[in-house]
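Every protein chain but one is kept in place in this view of the complex.
Chain nomenclature is as follows: A, B and C, assigned in order of appearance, with residue numbering initiated at 1 for each chain independently.
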């Protein structure tokens, strides 16, 4: 089985490496040459242009956003040069509308399109521990399932229409953003009454909210560690906007998502676009007049700011 | 050690039973006689009026809200008849302002006041598996710690000022409400694109959001099981309002909490005040024009409602 | 007809002066002596304590908030010393709940209670150009109508239950706050695209929005003139909270009002509580990263901040 791979960003690199280690013969392409070396070291063939990756049985892509995918697949013509019967597995977080368009464009060319967005950080990609949400024709999914098993801890099929997988991914990312804002407001409330952020978050995230998202991001918020960004405000805003657009197309009001959009925009306006999106919590604290130092003295008593 | 106990609602009953089983000599009082029988069966003495419970070393109270506590402790004079040196452990979710007032009133009478609100459902109370957030004078806490250990899985001390524990409890309850609205909006988005609620929530709550709150409430939302209420909309609104008031007192804006207030009010206006507050998810679905049946056909294909 | 008057703040002073000039024999009381002199100059009798004002046919009060009214009328016993049949006209903006309580307390004492909150600034009070919203028993209103005509340009009767007038007043004040936030966001949008605040607001407030509220506050926003405050953030927050409380009592969700609460709290947290509440517009600009100087250069080209 010949496998093409396009897009070696933080996530794509890990996924491609997992496939190479699983023994699949890979042809990889990336816009910039940097990440190619590692893959070459794992035995992958380096393609000189995107079109070389599509003379294969399966193509996997992990491109940054709709625009990047459109540029590589459509404008640079990769899709038009695809081998007959190719199954294209799109791992990226794209818009529901673009997923529908891609499905149509593949159908028109006699190609198969499978949406397979993933949940997980770069480390999870590297350790083949992603959660893969997958949608597409059952026969196409069946063909690529071994590859998905090689990169993910679990596969979650959600039906025939590819855009369903994207809706699930966008809804999930919205849930993460919402958890960040929630922790931000709750922590501001606790701090303003004299409870340290770290202590408050430890209580909640080791009991009722003991889940990967709350524990991981709770730690970042408690330590006010927003750099380097695991996932920057800028991309968080992009994904919340895609969730809102998916909601608009289907008439789903999402007031929490709307508010998150405004908060992330505010962060961007404040020059914080490259901070981790956990910095949403910093905005909540700032609006409450809490200074960075408040509530976290270096080993002394925590001052209460409870009202007079 | 003589122990008084007031308030045998769903939660109080379980807590008192744990104490009785742990061997503490209990004198219990409740506004209505129903729940007293069980406690009597466990060896507790039944008090004819609140004042009889306070001739003790420790008094624990678990009353429904500020008004109930005010009525029993202050208007009916229980506090004025307390034995010198009594430590009062208030397990209830009350306002930050009332916690401050109670602390003062106890100080003026030479009594000790310990705030010890708990996280956990009635079953957890019965199994002595609560999480107890505690604040008060260290010496008072030390005295009642054995009792707290008899009712809780873990004790979380947060400082000297009792209201700190209440701030943590209110912030935590806000976080639960926020998780409900978040799941509601995300599930509406997924359903509108053809993904069943149960499937969507299973994916998210068994991975990124695998925590007690998300798993437990996720199940209620997936099954649209809002009756009988574990915690009704009416009380949820009360607690969100207390969080907002605590925020107001300390100048903490809480936009998510504000929106939750409006949603819970809407549920009340729709006659849904006695449903479980997980019914927040039903409002999100309703606003998206999703009918109860949509997205959950009895075993067939899930219809997509994605826009034309 | 003997007339008592309590509360000579900015508004009360103007109203009382109008009554004195209209020839009514006034007995006035105020917590601080400052404003009394002016009234004495207009022929009013100065009362040594609140109780002296209620041995009259009509009592008018204009006290700052629920707490001030409660203190003077109830705790200091003014109401208990009222002449039989006294009609009490409460001009202040109080809560719906307190209006209901006051109505009951007057009924129990055989007194008449008329709610008559006013719209208008201190100048309007001084020029007897207020808009008076009035509610109470028709016979009581009929008795005081001449006095209301002496202070107001127009009288708006809204029914028998006094709290109705307060609901109208609170709803109206919410509408003003909402107009401020609206102008703030719209102006930020215009400025960010290179249109000066003054120009933008001139266009809108001299056409579609040519009304006293938009023109008056539009000018303050255009000139960024938030001091001295005509009506400070602190009091604006109080009134928005009363509107929210009135909504809660009757199950009326008010999402705009909720958001206004959060914005005004943010202003308070930023130490802007004594600015005019038109400063809401400054928060909108700040969140957009607009500096005070942006969009209003001293006579040159306006720089566009529209994104690349």
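Annotations for the structure displayed:
To be clear about the criterion, contacts are C-beta pairs under 8 Å (C-beta built on N, C-alpha and C of every residue); 3 or more make two chains touch, one makes a residue touch a chain.
Note that this is a predicted model, so its numbers are computed, not measured.
Across the entire complex, the residue among A:55, A:109 or A:241 in touch with the chain not shown is A:241.
When the full complex is taken into account, the listed residue touching the unshown chain is C:247, out of C:136, C:247 or C:273.
Taking the complete complex into account, residues 96, 100, 119, 131, 133, 154, 156, 158-159, 161, 163-164, 167-168, 170-172, 174-176, 178-179, 181-183, 185-190, 192-195, 199-200, 203-204, 207-214, 243, 246-247, 249-257, 259, 284, 287-289, 302, 304-307 of chain C touch the chain not shown.
In the full complex, chain B touches the hidden chain at residues 255, 262, 266, 269-271, 287-289. By the touch definition given at the top, chain A reaches the unshown chain through residues 241, 247-248, 251-255, 258-259, 261-263, 265-266, 268-269.
The rule is short, and it goes like this: only the chains that are shown with their structure count from here on.
Relative orientation of chain B and chain C, expressed as the C-alpha superposition rotation angle, is 180° to the nearest 5. Distance between chain centres (mean CA atoms), chain A to chain B: 35 Å. The geometric centre of chain B is 38 Å away from that of chain C, both derived from CA atoms. If you average the CA atoms of chain A and of chain C, the two centres end up 50 Å from each other. Each of the following residues of chain C touches two or more other chains: 255, 262, 266, 269.
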